[in-house]
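Note that one protein chain is taken out, while the other chains of the complex remain in position.
Presenting subunit A:
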Amino acid sequence: MTSLAALIRRAAPVLACIGLLVVWQVASLVLKNDSFPTAVEAIWAIPDILGDKEALLNILASLRRMALGFCVAVLISIPLGLLMGRSRSVAAFFNPLLMVIYPVPKAALMPIIMLWLGVGDITKTLVIFLGVSLPVIYHSFEGAKAVEEKMLWSGAAMGLSPSQRLVRIVLPAALPEILTGCRTGLVLALITMITSEMIARQSGAGNILFNALDMGQYDTVFAMIIIVGAMGIFFDAMFERVRARLVRWSEPQFDLPLSFS
């Protein structure tokens, strides 16, 4: 009996996907709008995009930029966030700056950075890096702040140096929170990737999406939306698996990412 319940719980997201597609299909049949293709038509257009060599190369280039921006951002942000969480003066130094940067859309920096660095990969990767680093810094900061003082005292009493304490006590203790930040950052990387390519229409998945919109190929538009959405869901599910392995000892506070964009 429990296995049946577990089966239903496992299948629930798939059922939700199917349900949403059915709602889409019905809505488009009811509306009969030329610019709103049915779900079936959109799904049929997916193989055309993925079969096109140039489009596939574009999407892969997008993913490469995204992976690079994400990795560099994580490598820099986690140590910074941990330091901010453990030292009051470091936190006081960086906090106002981060607060000023936070509400600025990172993709909006594209036009300015484009003036300096051109329209190439560097600009787009830099923007993705900026977008990912803020939530990761923020969550690492919160995680490091919440580490129990007693553990640090015991570590100090056992003769660990401050840097050893940071790596061996603070990092593992803050890991669940850090991973929440990384998960948010991952979704953000995807969003920034798409928006940066919408603004600098040169190559990539966002470029395909908006060019199709301009040319009125509406089934391609909706097929690309499905592809991008599937990427988001896939990355999120993969990351959740990794997270569950790394921090098996801790229950996630939210089982969904909280803050994106």
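Keep this in mind: a residue touches a chain if its C-beta (ideal position, glycine included) is under 8 Å from a C-beta of that chain, and two chains touch if they have at least 3 such contacts; residues count from 1.
Heads up, the rule we're going with is that contacts and distances are computed from a predicted model.
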{"item": "Listed names \"Prokaryotic ubiquitin-like protein Pup\", \"NAD(P)-dependent iron-only hydrogenase catalytic subunit\", \"Peptide/nickel transport system ATP-binding protein\" or \"ABC transporter permease subunit\", with the criterion being the UniProt name of the chain not displayed", "value": "\"ABC transporter permease subunit\""}
{"item": "Subunit A residues touching the omitted chain (full complex)", "value": "12-13, 15-17, 19-20, 33, 35-36, 88-89, 92-97, 99-109, 111-112, 114-116, 187, 190-191, 194-195, 198-199, 209-210, 212-213, 218, 221-222, 224-225, 228-229, 232-233, 235-236, 253-254, 256-261"}
